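Notes for the one structure printed next.
All protein chains but one are shown in place.
Right, subunit A next:
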Amino acid sequence: MNLVTSIKMAIRNILGNKMRSFLTMLGIIIGVSSVIALLAIGQGSSKSVSDSVNSLGTNLITVTITNTDTHFTMDNLNQVSQATGVKSVAPVLSGRSTLRNGSTSSQVSVTGTTSGYQSIRNLTVKEGRFVSALDEKFRQKVVVLGSDLATTLFENQSPINKTVLIDGERYTVVGVLNSKGGSMGQSSDDAAFLPFSTAQRLMKTTYLTQFYAQAENQNSVNWAMAGISRVMSQTYSDSDDYSVVNQQDVMDAMSSVTGTMTMLLAGIAGISLIVGGIGIMNIMLVSVTERTREIGIRKAIGARRRDIMLQFLLEAAVLSMLGGLCGVGIGIAASELYASIVGGTVVYSISVMASAFLFSAVVGIVFGVFPAYKASKLNPIEALRTE
């Protein structure tokens, strides 16, 4: 029997019972569209995270000190900077303060650091300069603004050499950074940077809880991390008191989380596809019973068992593939809706769409086999006798 004719016949049978066909396909539609939408959103967010992690540079090492009983000072930091493989270090003293220019004010993260921070964090200056060693030495009340913060406080005017109030004290703006985008909740665009010594006074603290280090190159990252750990262990006996993390570790952790998420989502979607397949099987069984007489007629006319089998199998397959196609469409529409409402990035992958669609087709065929087999086994004499 001609395949094209059989497919046309299957489509006609499906269209002949629109409501029922639609309800049967619904399981597959929901399954496929949820796979596509969830993965598009998931991959989109993991891409934006990994982009921002990458923008920090891969030879960046972050050291966080969790033990606050033993204070970590600039002297300790100088020792770290001597460790093998370490190119430079920059302390991070962070807090939140209110910056005010006239009547506009903004509460932002304020980071006290040294001049090395700029190259370690890959920051570029749009206007003016970054904090310098001289500022640091003389505890200058100067501030460098992130690009968004500069716009908030000064609108279109150049803030260079103007002053802002930080917690009531006057600081001179010496530079504005280029926009860099967010990185894991910490955007340099909406932050202010002070000389480390000035920040110590502002935040009334003398010790460090975090600093950045830069390895000489990408290959020496592990070496540098070992060196840093060795220096740290001279101050802290317990290795739980501090953590030394490089960007690759962060990326790996992130991708293992997204990998697990993806597996979970695919699993849930797979289950709903299988449930959809059971729906198809159910309807096909009903259809076989309803069309017993038709099967009898076809057999009397000369249809072989495999002709009948093919007819019902094709119907199940077409039904599920139609559902799969609708699912792909609805999945894309849902992702676009999400992107436009929430504003997140969505990433489509052809392979996900193709495999979701193929899986729906396979589900249809697998769950169509039993009803089709049942139809093909019908005895034509009895089938013809059915009313």
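Convention: contacts are C-beta pairs under 8 Å (C-beta built on N, C-alpha and C of every residue); 3 or more make two chains touch, one makes a residue touch a chain; residues count from 1.
The rule is simple: contacts and distances are computed from a predicted model.
Look at the chain that isn't drawn here: its UniProt entry, checked against "Cytochrome c oxidase accessory protein FixG", "TonB-dependent receptor", "Lrp/AsnC family transcriptional regulator" or "ABC transporter ATP-binding protein", names it "ABC transporter ATP-binding protein".
For the chain left out of this panel, the touching residue among A:123, A:203, A:275 or A:384 is A:384. Remark: the omitted chain is touched by one listed residue; of A:249, A:294 or A:336 this is A:294. Listed by residue number, the positions of subunit A touching the unshown chain are 1-2, 5, 12-13, 16, 293-294, 296-305, 307, 380-381, 384.
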